[in-house]
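As you look at this complex, bear in mind that one protein chain is not there, while each of the others sits in place.
Moving on to subunit A:
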Amino acid sequence: MAESPFKADIERVQKEYSEKMTPGAIATIPGSSVINKTGSWRVFMPEFNRDKCVRCYLCYIYCPEPAIYLDEENYPVFDFDYCKGCGICANECPTDAIIMVRETK
């Protein structure tokens, strides 16, 4: 899997994220969502078949997280730190290049 393009942000927020309680538990450094990895509650995961993909980007557009980004050749890449396994990408994909399989690890 390619490296997340948010890596720099993640590192910055991890470094700066205040441990001190603010009034109203307000997060004063935006971007804390990048360190709360929401991929942990996934039951099914998308499995990608590059040969079937026509690079229409429907999966990329519809992913609600958004946990899909595009590699240098504009093929979708899935970020399993944040993919919640909703299956919307598989549902939208016109060529069945994405199928949902049970999370094994």
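We take it that a contact is a pair of C-beta atoms (placed from the backbone, for glycine too) under 8 Å apart; a residue touches a chain by one contact, two chains touch by 3 or more; residues count from 1.
Everything below uses one rule, namely that contacts and distances are computed from a predicted model.
When the unshown chain is looked up in UniProt, the name that turns up among "Type I-A CRISPR-associated protein Cas5", "Aldo/keto reductase", "Electron transfer flavoprotein alpha subunit" or "Pyruvate synthase subunit PorA" is "Pyruvate synthase subunit PorA". Contact between subunit A and the unshown chain involves residues 21-28, 30, 32-33, 36.
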